[in-house]
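Heads up, one of the protein chains got dropped from this complex, but the rest are sitting where they should.
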Amino acid sequence: MDSIVIEDTYAEAFKTKAAYLLITAATKELAYTAAVEATGFATSFIGCPAEAGIDEYVDVDKTPDNRPGYSIIICQNSTKKVEEQLLNRIGQCVLTAATTSVFNLLPDSDTQTNLGFKLSFFGDGYQEKIEKYDKTLYKIPVMSGDFLIEENFGICDAVAGGNLYIMAKCQQSALTAAIAAVNAIKSVPHVITPFPGGIVASGSKVGSHEYSFMHATTNEAYCPTLKDKIDNSKLSSDCNGVYEIVFDGLTQEDVDVATQKAITAIKTIPDVQVISAGNFGGKLGEYKIKLINE
Amino acid sequence: MDSIVIEDTYAEAFKTKAAYLLITAATKELAYTAAVEATGFATSFIGCPAEAGIDEYVDVDKTPDNRPGYSIIICQNSTKKVEEQLLNRIGQCVLTAATTSVFNLLPDSDTQTNLGFKLSFFGDGYQEKIEKYDKTLYKIPVMSGDFLIEENFGICDAVAGGNLYIMAKCQQSALTAAIAAVNAIKSVPHVITPFPGGIVASGSKVGSHEYSFMHATTNEAYCPTLKDKIDNSKLSSDCNGVYEIVFDGLTQEDVDVATQKAITAIKTIPDVQVISAGNFGGKLGEYKIKLINE
Amino acid sequence: MDSIVIEDTYAEAFKTKAAYLLITAATKELAYTAAVEATGFATSFIGCPAEAGIDEYVDVDKTPDNRPGYSIIICQNSTKKVEEQLLNRIGQCVLTAATTSVFNLLPDSDTQTNLGFKLSFFGDGYQEKIEKYDKTLYKIPVMSGDFLIEENFGICDAVAGGNLYIMAKCQQSALTAAIAAVNAIKSVPHVITPFPGGIVASGSKVGSHEYSFMHATTNEAYCPTLKDKIDNSKLSSDCNGVYEIVFDGLTQEDVDVATQKAITAIKTIPDVQVISAGNFGGKLGEYKIKLINE
Partner (left out) sequence: MDSIVIEDTYAEAFKTKAAYLLITAATKELAYTAAVEATGFATSFIGCPAEAGIDEYVDVDKTPDNRPGYSIIICQNSTKKVEEQLLNRIGQCVLTAATTSVFNLLPDSDTQTNLGFKLSFFGDGYQEKIEKYDKTLYKIPVMSGDFLIEENFGICDAVAGGNLYIMAKCQQSALTAAIAAVNAIKSVPHVITPFPGGIVASGSKVGSHEYSFMHATTNEAYCPTLKDKIDNSKLSSDCNGVYEIVFDGLTQEDVDVATQKAITAIKTIPDVQVISAGNFGGKLGEYKIKLINE
């Protein structure tokens, strides 16, 4: 464990737009079910309609309605696209979910979208605008009772593409370290891990050597099964597994904190050899998330 | 419990297109994680890019690679749209997931799409076409090892929109009955429950009385908080909660079996009053899924 | 919701002895698995060898070894019985669990038991006493690597028998309220809910009218199916479900906080009618946990 090398490099992150919402429900499990559906199919801007994930559990004495909740973050590269995603994801995956309500966690953001107003037309004339919990809400009669949603939802700048590479002697050691890293990041507020289980098994490079129509292809320099077949492998001869973890945060500081906490967790797993990160020499993004801070 | 009324009506289901795939992984939990992400944000064709869900757990002696797996179903209303969804959902949510492989569960379907071939370009020239498990697969080197995916995937006709309405004295009784019904349907092969937790809290009617731009709005006749305010309520005075469950199957028989099994389960929950279903007099679909069979 | 009656009564709690430990592991899930097994079969002193439960998740930057962990509490009515339970539960359910370590969360308690020393004999001469994380630990070689456990574990006074009764129009409404209450209590540090899911479906009275050999029997005054058959029913004619929640804390203040938080959560569930609590006029215990504070 003592011999893990932390490379003196950085993850290259980039600016995005994000919404930050709270879903509450009668029980913790019901809130979780809605949050999972609303943030599904949202691992990467390449190929998914959004990057999204669950931020954290919010205890009953910190929610407006004293019910258990989960905060979620939904990212896209423009305010308009975030608005589209909100309309579809909250309309189809949360309005439809049992016992849920939805609240704005960015009330002070300059950009506000009237998602609640738009969704209220589902009420077909029976919806009501009300004041409750010191907020302006819409109350929409539905089969299960009344659905409550705040009128406005903030959209803010955010930082996508925080990442770490984990290299290990065995594939399962790298994977366990990735799981431990995601466990650690989950307790950092304002940070999500959009990939399945928070983990990327197939980390990519930008573009392609072979196929001009591909925007992203396998990062062969980090592929264990290619290490003896290519000249540019960055893996040592006894590395047999690499996993990447990817995370987005509301600010660069959030991503920095998540990075350090993930490194702390990774270092606890036996047979991990190297911790590194993906960057593209500044081609992709404007944020440098350093692994080693002076 | 004895006094539950099962209305002599039918759910109106409609034809769709579907892919039916198997995701395997090193452990049951890793396979599940990938399956959840790949079928997320997929509750309804109105507003979601697909209807999708997990079909069932597939035991290690029934998978090609002897690893635990989950079968999933992804529906859209044309072959082309299913192909698009496959490319994005498998490419972004399964290729990226730890230790996964993907197999075709519709090898005999007349329509086959070469999803594995298309995704293999991610290998940037390092991919290989191989024969294994009596199948044609692509082996794509990735950071974690090699990703295996079958070359072709079948697309078939399927039946969407199976549904039941559950009315009860208390909202939580209707909800528990809906959960029990989803529990029951989960063991019917070839059937998915695409909504969050399989349940719809906000069952809708087609169109709107008030807003011409809305394709679906609240089904006010079944809204408990409106029952004393409108003339067309279908709820008894002591009904305080209604939940809908929605399910899609590969064939009408699958949906029929699921319907009967769900009814059996719903009948076990105290304080349920009525079981009904949603139909639109034949406007929406061609299949009549009867609640009571002669 | 507005009409819930909170009875001006108290739960009668009693003194017990408790151990308070931290189980860490490579991943959150592995730590949880060990904690569940170690605290199983431990709902009540009547019939179980202990009352035990998981306290809370402990984040990687708050554990000695930077791995995810769960704190657990194990109660019995004497120091000696707590020591016996520790030896068996930690020896059989945590030493055997994958990747775990165990730490003392009561280092300042006057009573310390040398559990780590006792378990170290499992090492059959290969065990070592070491200093690590500013603690005295035993390192025991096992098949999976080395098992680490602190030498001493504190035992303290604690408060058992905190409870609330929840009465509702439907059984499922009372149950959902009980689940919401347990969700709320789970975030109160130093409090456990030892029954299955934290909930008691069969709340009891002390002793029996009919059978002198029974120490506890059904509390018929709160049984919905008896309300029309007995004279002493405490249920209104439209109450059809009652659930009790039971919780133990390290101090009376912990139990007081849990009680108020649970009440807050219960009040959010529709169709709940009354919140009360069980007491025995001071026969059972020395602590009065009031529902309503002046």
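Assorted remarks:
The first chain written gets the first letter, and so on, giving A, B and C; residue counts start at 1 in each chain.
Going forward, contacts are C-beta pairs under 8 Å (C-beta built on N, C-alpha and C of every residue); 3 or more make two chains touch, one makes a residue touch a chain.
All figures in this text were calculated on a predicted structure; none of them were measured in a lab.
Interface note: of C:Gly69, C:Gly116, C:Gly154 or C:Gly241, the residue touching the hidden chain in the full complex is C:Gly241. In the complete assembly, the contact with the undisplayed chain comes from C:Thr217, out of C:Thr9, C:Thr217, C:Thr251 or C:Thr264.
Between the chain not shown and the residues B:Asn152, B:Thr251 or B:Thr268, the one that touches is B:Thr268.
In the full complex, chain A touches the hidden chain at residues 29, 168-173, 175-176, 240, 269-271. The missing chain lies against chain B, touching residues 26-29, 59-61, 65-68, 145, 176, 179-180, 183-184, 187, 261, 264-265, 267-270.
Within chain C, the residues in touch with the undisplayed chain are 26, 30, 33-34, 36-44, 46-49, 87-89, 91-100, 121-126, 140-147, 165, 171-172, 174-175, 178, 195-197, 199-204, 208-211, 213-214, 216-220, 222-226, 229, 240-244.
Methods note: only the chains that are shown with their structure count from here on.
Centre-to-centre separation between chain A and chain C, using Cα means, comes to 34 Å.
A separation of 39 Å divides the Cα centre of chain B from that of chain C. Residue positions of chain B touching 2 or more other chains, listed in rising order: 171-172, 175, 240.
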